[in-house]
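Below you'll find the structure I mean.
All protein chains of the complex are present and in place, except for one that has been dropped.
Note that the chains are named A, B and C in the order they appear, and that numbering of residues resets to 1 at the start of each chain.
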Amino acid sequence: MLKIGIIGYGYWGPNLVRNFSEIPNAKVTMVSDLNPARLSLLKIKHPSVTTTTDHDELINSPDVDAVCIATPVSTHFNIAIKALKAGKHVLVEKPITSTAEDASRLIDEAAKRNLTLMVDHTFIYTGAVKKMRELVVKGVLGDIYYYDSTRVNLGLFQHDVSVIWDLAVHDLSIMEYVINKKPLAVSTTGISHVPGKPENIAFLTIYSESNIISHINVSWVAPVKVRLTLLGGNLKMIVYNDLEPSEKIKVYDNGITLKNSPESVYQTLIGYRTGDMWAPRLEVTEALKDLAIHFVDCVQKSKKPVTDGEMGLRIVKLLEAATTSIAGRGRLVELT
Amino acid sequence: MLKIGIIGYGYWGPNLVRNFSEIPNAKVTMVSDLNPARLSLLKIKHPSVTTTTDHDELINSPDVDAVCIATPVSTHFNIAIKALKAGKHVLVEKPITSTAEDASRLIDEAAKRNLTLMVDHTFIYTGAVKKMRELVVKGVLGDIYYYDSTRVNLGLFQHDVSVIWDLAVHDLSIMEYVINKKPLAVSTTGISHVPGKPENIAFLTIYSESNIISHINVSWVAPVKVRLTLLGGNLKMIVYNDLEPSEKIKVYDNGITLKNSPESVYQTLIGYRTGDMWAPRLEVTEALKDLAIHFVDCVQKSKKPVTDGEMGLRIVKLLEAATTSIAGRGRLVELT
Amino acid sequence: MLKIGIIGYGYWGPNLVRNFSEIPNAKVTMVSDLNPARLSLLKIKHPSVTTTTDHDELINSPDVDAVCIATPVSTHFNIAIKALKAGKHVLVEKPITSTAEDASRLIDEAAKRNLTLMVDHTFIYTGAVKKMRELVVKGVLGDIYYYDSTRVNLGLFQHDVSVIWDLAVHDLSIMEYVINKKPLAVSTTGISHVPGKPENIAFLTIYSESNIISHINVSWVAPVKVRLTLLGGNLKMIVYNDLEPSEKIKVYDNGITLKNSPESVYQTLIGYRTGDMWAPRLEVTEALKDLAIHFVDCVQKSKKPVTDGEMGLRIVKLLEAATTSIAGRGRLVELT
Partner (left out) sequence: MLKIGIIGYGYWGPNLVRNFSEIPNAKVTMVSDLNPARLSLLKIKHPSVTTTTDHDELINSPDVDAVCIATPVSTHFNIAIKALKAGKHVLVEKPITSTAEDASRLIDEAAKRNLTLMVDHTFIYTGAVKKMRELVVKGVLGDIYYYDSTRVNLGLFQHDVSVIWDLAVHDLSIMEYVINKKPLAVSTTGISHVPGKPENIAFLTIYSESNIISHINVSWVAPVKVRLTLLGGNLKMIVYNDLEPSEKIKVYDNGITLKNSPESVYQTLIGYRTGDMWAPRLEVTEALKDLAIHFVDCVQKSKKPVTDGEMGLRIVKLLEAATTSIAGRGRLVELT
């Protein structure tokens, strides 16, 4: 039975508490939050959990084997490094840290102590993303051409990070996991409509090896919610609409074919092919539940998590490059 | 009765012939195409129209007052300048020319001879785009924040121009007409998946005065057709879905509001507001018919067309800047 | 503080417990279920609630002022009559009882004892249905022509009642509340695809006063979930799609107009008119919470509930008529 302590009981913390409470081999023993009112709320639903406003107390408690960190990004490193130094396994909200340097230090610390370090890139554990990865790995799509995602909605401005760190981070993790190709350079544009605040709209282009282009459109000021990803290969293409209640993934038997038409300069040279569409049935387990089970499993069997610190670091490097690029209004930033 | 000659009877030419045949005060007298088979096809439907494979014959015919040019972009300038020099009014397909310099020369020639020079930016004459313009001009949307458009589908690769000159040109004209603010700089990324061919995917960002950002996502390799534009202001926001049979324009009474929440660092600082949605009834006239009527009207009354040569030139300057930027992988190109 | 006892902790019971726990002036004190395992589950989430497998104990407990009944329909009457006789207010799941006669007896018993008797027709408390009622009452739709609803999905066969008593009951309550006209006669058709089981598909037509027709299409064997209601008047018409996350209600400024076309026998005689569409913002409170608040309010202030026993009785009369009609394969059953 893995004893779990959760730091931060704001928006995401309750989801962590609920899921870790419902899975086998784990138990939420302690929760900390700076706000005592939040902790009272927790107590009503989970009277047996110990609470504290001091996360150091949680980190150092013998009743905690693993720490989940659901606090603002800027605090991730300090809390995580303490937890690792106290010998605790760590699951940290996305993105892992505010800087790549900090992420590296966490990775080193965890490695040195043989502790599990995992990042909560939740989308990786959804049935839809796992199915896309499976189709790519099996070669069903052929050579990948592009990943193009729109993730926009109204509201929930964050005052400390831009929309890149809040929303694009999801697509960067999905892209990394599904495409699985080394990103080479980033060009990002965007804008802030509130003076002195970080960007609320951003457009990222990532050039990856094998002539793959990825594009991510994120916004906090869209009138409607859109979660639409196109993933194109030369054999098949996918439309992933996360707002569909079912049929989130549609696989189109479409593709590009060469077509010679020497007789006319007005005609196209390259043709296309359209065929059936297929919507595979997807796993319906809540992604966070799968993630929680995976974390416990990794800790107990010393396995490498799918969304490990290294993956978290790669995402942060992309976020840093995008942030540099947006300041240069689209200036290309090479990844090293 | 304005006598119309149409050069090019490929994909778009038949639409021009049909529309100019059906409106008052105009008459299609002559059509030219390099391909005699195309002209035979025309003859079946329009036996009274004179045909020729030599567009010079059409340009110099006394039976032609105005010339419509529906040929590949690279030929626009040479044909149009001849027509103007022959004293003919000119309606030319979008984009007006391959270079801004050529566009300027056409504008000068038309001005010198008091001839009408108009560009067929068809979307400007749709009920949906006219309604958006009207709502922006009336101030219904408040301060404009952004124009964000996705225009992707499968196929019809062009071998001489990139997807920017084929598809983004539509959004540049809509953006110019609806937003009506001076563009300042362009950053564009994209890729070609066919060796030696122009880009088949491109992402344009245009920074305009008044802190407005525009973004255009165009592709010839998408599994599904998308024509979706979001237009955001601080008072209201529009979703324009050109594939909706009706309800193409939806106006959301949404907006951004400032919200202080000093009590918690976890809470958002800026709020949002959601209200009713409203889909105004739109004119259902075919846009090209409106455009044809407008062209005849401008010629006969010496009026300035909405989509005149100057507008065509501004669009070509944006296309040139985007083409320069894409070669520099997102390098910012300032507009002068 | 109204002390609430809930009988039945299966599918719907947990929702009642949650909602009555979260509102002011009420408190869930006791829950009964035949299945001890269900009660153990409750205890984990609500340790302070008393549990029992004997609902008589709950009914007779001095710690219970009002009883909510969430058991199979066939048991409603026996439980409810006991509760009323024990002096408890009653909230009962829809439909109120299996027979109109039983419903009348509950109404009489409640009246005699000045107790509140309310039926959980939850849809009546949704923002969408309240908005439709408001628009009809204000005369925005003009004369009502029809109510036409499709409520189909896959699965959840009930072994004791037909799809009419399970799904059509929702539409009958919405129709009754929104249209507010006396139903005169019912014709119902349907079928069972499982030998010996009640109908899993049914189509109800209800003729009401003022020349209004209602139609309800319900099924447990549809491949997709549909919740679509059209409500037509001579001035405006509504599309109510309960599966839309927002914009559940769309009001169309459409209508019928007389148009004489004496010149041709081929032409239509009656025209139509299309205008704007408008999607009013709806209340987003959970309907069951509103219902719970209303129940407590009615008990404490001796008010007549919107969904009182009389309404429950009228719905049961319609269900009985539909059941008689379906057995006669569409035979018209007059309502008295």
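Everything below uses one rule, namely that contacts are C-beta pairs under 8 Å (C-beta built on N, C-alpha and C of every residue); 3 or more make two chains touch, one makes a residue touch a chain.
From a predicted model like this one, the values you see are computed outputs, not experimental measurements.
When the missing chain is restored to the complex, the residue among C:P95, C:P183, C:G232 or C:G312 that touches it is C:G232. Of the options C:S98, C:S219 or C:T323, the residue whose C-beta touches the omitted chain is C:S219. Interface note: of C:N78, C:Q158 or C:S246, the residue touching the hidden chain in the full complex is C:Q158. When the omitted chain is restored, the residue from C:S32, C:S98 or C:N254 that touches it is C:N254.
The omitted chain makes contact with chain C at the following residues, 8, 10-11, 34-35, 72, 145-146, 148, 150, 152, 154-159, 185, 187, 189-191, 193-194, 197, 201, 203, 205, 207, 211, 213, 215, 217, 219, 221-224, 230, 232, 234, 237-239, 250, 252, 254, 256, 264-266, 268-272, 274, 325, 328-332.
Of the residues in chain A, those that touch the hidden partner chain are 246-247, 253, 274-281.
Basically, only the chains that are shown with their structure count from here on.
Taking the mean of C-alpha positions as each chain's centre, the chain lying farthest from the centre of chain B is C. Annotation: 38 Å between the Cα-based centres of chain A and chain B. Chain B and chain C have Cα centroids lying 52 Å from one another.
Residue positions of chain A in touch with at least two other chains are not found.
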